[in-house]
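Structure, as structure tokens:
Removed: one protein chain of the complex. Kept in place: all other protein chains.
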Amino acid sequence: MNRGVVDGVVEERADDVVAGLVDGHLGGVLDQVRHTAMHLLSELGQPPHVLRLRAGEVSVELEWEVAPVPAAPPAAATGQSPAAVRPSDDPATPPRDAAPAHYIDAPTVGVFYRAPEPGAPPFVNPGDLVSAGQQVGIVEAMKLMIPVHADRPGRVTAVLKENGESVEYGEHLFAIAPDEG
Amino acid sequence: MNRGVVDGVVEERADDVVAGLVDGHLGGVLDQVRHTAMHLLSELGQPPHVLRLRAGEVSVELEWEVAPVPAAPPAAATGQSPAAVRPSDDPATPPRDAAPAHYIDAPTVGVFYRAPEPGAPPFVNPGDLVSAGQQVGIVEAMKLMIPVHADRPGRVTAVLKENGESVEYGEHLFAIAPDEG
Amino acid sequence: MFKKVLIANRGEIALRVARACRELGMQAVAVYSTVDRESAVVRYADEAVHIGPGPAKRSYLNIAAIVEAALQTGADAVHPGYGFLSEDPDFAEVCQKSGLVFVGPPAEVIAALGDKTAARTMMAQAGLPMLPGSLEALPSAEEAQRFADKIGYPVIIKAAAGGGGRGMRVVTDPGRFVRSYQETRAGAQALFGDPRVYVERYLEHARHVEVQILADQLGNVVHLGTRDCTVQRRHQKLVEETPAPGLPAHVLDEMGRAAVRGAQAAGYVGAGTFEFLVDADHNFYFMEVNCRVQVEHPVTEAVTGIDIVQEQFRIAAGQPLAMRQQDVAIRGAAIECRVNVEDPGRQFVPTPGLLEEFEPPGGPFVRVDTHGYPGYRVPAAYDPLLAKVVVWGPTREAALDRMDRALAEFRVRGPGVCTTVDFLRAVVRHPQFRSAGHSTAIVDRILADRAGDRPAD
Partner (left out) sequence: MFKKVLIANRGEIALRVARACRELGMQAVAVYSTVDRESAVVRYADEAVHIGPGPAKRSYLNIAAIVEAALQTGADAVHPGYGFLSEDPDFAEVCQKSGLVFVGPPAEVIAALGDKTAARTMMAQAGLPMLPGSLEALPSAEEAQRFADKIGYPVIIKAAAGGGGRGMRVVTDPGRFVRSYQETRAGAQALFGDPRVYVERYLEHARHVEVQILADQLGNVVHLGTRDCTVQRRHQKLVEETPAPGLPAHVLDEMGRAAVRGAQAAGYVGAGTFEFLVDADHNFYFMEVNCRVQVEHPVTEAVTGIDIVQEQFRIAAGQPLAMRQQDVAIRGAAIECRVNVEDPGRQFVPTPGLLEEFEPPGGPFVRVDTHGYPGYRVPAAYDPLLAKVVVWGPTREAALDRMDRALAEFRVRGPGVCTTVDFLRAVVRHPQFRSAGHSTAIVDRILADRAGDRPAD
């Protein structure tokens, strides 16, 4: 599960709000702002640690302290308290600018092979550039040779499984970095 | 489930207040802002440690001292929010100085009688002053006449059960106000 | 017995099988799809293998992935549960070829009984009573119509490759026969990739009664009595009970003996179910054989004291049956209610979601099989069965009172989550059900009554 830090900002054109104030609809604006805030939170796959929302004269600002994860939270608690589901996002760490590593995963349960046949050179090695769709490995399941393809171009930064190793569905096989070359 | 100390501040520049008082508008805004803040809190799955809410000249700022979050018990997962469990968070309410009403409760399950015997005048009536230890009623359980005593001096402000009414253990029988006379 | 068993299923039955493994001292391997990562059996089993994404086609129906998982974990047997691959002869065969014991009948038996016309022929030869109908598929509309006219209407047109109530059409008006025939063939082609259909007399208001059998590899077969599964909605069973109420003992005995004959004729091995239709005069007719453990097997366990899943393992391990027919004693009555996450008020639309509160019933003579737990998020990807509440009583009446008590105790709460608990209570309280005078029509009647009560929404 990706655990980034989100920072949401929404703006409305101030004159609408001023109009709202003049018409004495400030409560309505407040409601709109509140609803927008909740809506935003509900849409974020990941709870933010800061939320700032301003609509002209009306603004909301929320900050969540990063709480330590309760030891073995009861199942009932999981997914309910935003802070609880985030292990240890350190607020000190600046938001990453570098794109996170991308992985090529096992398409099925089976045995992972790096080369088309025993003795042959591997499809790819660390440092190689790969293009989208290029075959980078094989997973054998019940005598079926299922090709593993790169789903995007990039540079192979790591091979995460041994040749001939058993893998489950979805296990990371390769790490890929977008190529800046 | 106390999640920490609450620190509520409401900032208003005096002239705004005057302005508010003059057109009576600001007071309404203040209320709306407060309600919006409480509403917002009640909607958040996880209490923030900072909440700032501004509407025009009115702003609310709340900060919670962060306490380690205990694993929420399933029971607490029933939509309870800090606001819901701590109504006293309301920053707009001044701390009460008036002592809360005191109650004299039923000492057992039984039938409540206000008078020593049928036709006799009641031990006490609303408005009466009572002294600590004074008998104010009877609860009959299995032919046992169990006296009800005032456990502190004060003025009877209300009789909360009818003569001859069935009561459970601990039910309020009388309301007592400390006597300022 | 086996050292390690891979459970090729999910939900409550996967947990049920894992419990049997524990009790028999065998390790259990769970397989799971991505959305089942948090499922009860995954945290229960000794090992768990992630075999694919949510869609069953790529996980619980993915033969290669499952067999591969079994080989990787060193399992020596595979239990298929019910549904999914449990009656897929190819899966059984691949397991056998891969050196894994498939806990179920041999592939060829599954194949033979899976073809409804072949099964009908086999059982007719074994002397089981049949509804008037064609033993062969009827390839031409004319031939089929002639046949239907002969046996008399209403008739039902069924897919040879069908089963479980899918791909059937009832015809009352001879004038509409040809059209229905063509529709059914088209549907059969679409559903099962096999257009063959056959025709038989249709019974209205029949009771669905099935017989549980156990057959070992040495040819010993016993039956464990009957189950009535008449309370259905769109061919989905909601309430099952044993013994089948309102039928004379000699009829129940005849059905049991017929099932045993049929199993012997088919060379059946394992736990299986023979389904019959019973008409108002207590005549019974063979319908089909289910080559798996049934959802409703616990009611039979409750009255016989026989653990059917454990017996499946013993049989698969080559052990002879421990009991003879005269050792099988039926005590009292048992009822099962299937609690689904569905909203009966909205045509039983599934209502998956997070179970914030989950407290199943307990106490005397109550058994609950469920994969639910507080905090479990019911995925939308699979069938809505959440829990089976099973009660036993010395009499059917006592069991019904107990079921009503138990259902009332069931606490399930979560955003957007509904269950069928209240609806099931309405069923077990319904006078027609209590008097065992019900037919397959009872669910629609209750729904109509409730619709009457409910303000239109």
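As written, the chain order gives the labels A, B and C, with residue 1 at the start of each chain.
Assume a contact is a pair of C-beta atoms (placed from the backbone, for glycine too) under 8 Å apart; a residue touches a chain by one contact, two chains touch by 3 or more.
What you are looking at is a predicted structure, and each value in this text was computed from that prediction instead of being measured.
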item	value
Among C:T273, C:T351, C:T370 or C:T440, the residue in touch with the chain that has been omitted	C:T370
Residue, one of C:G54, C:G246, C:G332 or C:P350, that touches the chain absent here	C:G332
Residues of chain C (touch criterion as defined above) contacting the omitted chain	15-16, 19-20, 22-25, 44, 298, 301, 305-307, 309, 329, 331-332, 357, 359-360, 362-370, 373-374, 392, 394, 398, 401-402, 404-405, 408-409
Where the unshown chain meets chain B, residue by residue	70-71, 73-76, 108-110, 141-142, 144, 166, 168-171
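Everything below uses one rule, namely that only the chains that are shown with their structure count from here on.
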item	value
Farthest chain relative to chain B (centres taken as mean CA coordinates)	C
Residues of chain C engaged with two or more neighbouring chains	356, 374-375
Per-residue multi-chain contacts in chain B, two or more chains	74, 77
